[in-house]
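Working notes, beginning with the structure itself.
What you see is the complex with one protein chain gone and the rest in place.
All chains are identified by letter, namely A and B, in their written order; residue positions are counted from 1 within each chain.
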Amino acid sequence: MSEIPTSPTELSSQKASPQWGRIVAWVAIIALLVVVAMVLLRKQQGPVAVGQKVPTFTLTTFDGQQIGPEQMAGKVVLLNFWASWCKPCEQEAADLEAVWRYYQPQEDVLFLGVAWTDTEKASLGYIDKFDITYPNGPDLGTTISQAYRTTGVPETYIIDKNGNLAYVKLSPFTSQAEIKAAIDPLLGP
Amino acid sequence: MALKRYLFAIVLALLLGFLVADAASAQQPTPSDDQVNAIAKQLYCPVCENIPLDVCPTTACAQWRELIRQKLTEGWNEQQIKDYFVQQYGARVIGTPPPSGINWLVYLVPPVAILAGVYILYRAFRSWKRPLAEVDIQPTSLEPPAETDTAQDEYIRRMEEEVRKR
Partner (left out) sequence: MVANLGFGTLIITFLVTIYGAIAAFIGARRNSPALVDSARNAMLLTFPLLSITALSVIFLLVNGHFEVKYVADVSSKSMPFYLRLTALWGGQAGSLLFWSWLMSAFVSAVMLRKWDRDREFLPWVILVSMITLAFFLILSIFVENPFVSFWQSPTGNITVSMFQPAGSTLFFPPDGNGLNPLLRHPGMIIHPPMLYLGFVAFVIPYAFAMAALITGRTDDRWIRITRRWTLVAWIFLSLGLVLGAWWAYDVLGWGGYWGWDPVEIAAFMPWLTGTAFLHSVMIQEKRGMLKQWNMVLIILTYDLVIFGTFLTRSGVLSSVHAFAQSAIGPLFFGFIGLTFLASFSLLSRRWNDLKSEVEISSWFSREALFLLNNLLFMGIFIVCFWGVIFPIISEALGIVGQGVPGLAGIFTGQKVTVGPPYYERATAPLFAGLLLLMGVAPLSAWGSSTSKTLGRLVWKPFIASLVVIVALLLGGMRSWPAILGFWLCSFVAFITIYEFWRAAWARHQGRGENLLRALWLLVGKNRRRYGGYIIHLGIVVMALGIIGIELFQTETQGTIPQGGELNLGKYTIRFDKLSVWDTNDGRNIALADVSVYKGGKFIGQLHPRRDYYYESQQPMTIAGLRSTPEDDLYVLLVDWQPLSTSAATFKIYHNPLVWWLWFGVGVLIFGTIVAAWPSTEREKVVITRSVPETSKA
């Protein structure tokens, strides 16, 4: 209940420096809280949302081809993240290939496979096993998956002709019909 | 269909390549598990968080360890293998962020903060310190356990504080 007395001279000199120190301390605390809040918000966002413009990227396929925004312009692009060690990916691999062969003559649909954190040998083995003919390439530096904020494999993102994300599937497709049902509306007139 | 033939050719070439390399490496010992582990210890699983590559039990990690073994067989050295992993899987495979761009902050902030602390402490000391001559408590050095003296001093000081409080 008693306050520790301080002499008048000390009191006045105290007033000057703590003011400045106090401001700095408060600014630092609030800055930290704001940054952490920002971080949490961004984390809560999850993967890229439907309707947003997709991040651009260039995929270097296992054959050495470069597939970038120019090759993807004006086409419906199905971007599938997979890995050779991922069992659920195998469930949809055959269906994806079949649907690709169905759309391929059309020229306005492009299927791209991105091998996520995979080894080249194992990836090529997987491609061979399912006889995959659409372009596949490694996710070098995991830049593409980080841009899309993926959380695992398999994940599929379908991008419409204007470069906006139209459809997201965060698990394996269960049938060819499901894939076609997602692509057909985007083909347009 | 051309693509398929092309892929077949690649795979065949790779297989042949391995055969050749294998023949060549028959003269060198296969990189031992210890050699693989020595490098894998310094790398981190790109999928799971914060798990070193040598102890990660997943299939993916097993493949990566085999990849290290393969690169060692081809004669790559440790730095080359680490760089390859960073190029393939991103910066998160190594234990400390590569010093570039914003990552410099990792290495700068703690020393700066500690130095700031040292400075604050120094300033505080300066404002608190009275020269030794002004203080009249000088422990006589010959007393063995300084504790008994300081213990009594403690009690006295505590008494004084209690008295001061009331």
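Before moving on, here are some points about what is shown:
Quick note on the criterion: contacts are C-beta pairs under 8 Å (C-beta built on N, C-alpha and C of every residue); 3 or more make two chains touch, one makes a residue touch a chain.
All of these numbers come straight from a predicted model, not from anything done at the bench.
By the touch definition given at the top, chain A reaches the unshown chain through residues 1-6, 10-11, 14, 18, 22, 25-26, 29, 33, 35-40, 42-44, 46, 141-143, 146.
Listed for chain B, the residues touching the missing chain in the whole complex are 32-34, 37, 44, 49-50, 52, 54-55, 57, 62, 65, 90-97, 101-103, 105-106, 109-110, 113-114, 117-118, 121, 124-125, 128-132, 135, 137-139, 141, 144-148, 150-157, 159-161, 163-166.
To be clear about the criterion, only the chains that are shown with their structure count from here on.
Looking at the complex, you find that chain B touches chain A at residues 3-4, 6-7, 10-11, 14, 46-47, 58-60, 63-64, 66-67, 70, 86-92, 165. Within the complex formed with chain B, the residues of chain A that make contact are 2, 62-63, 83-85, 117-119, 121-122, 124, 127-128, 131, 133, 138, 140-143, 146.
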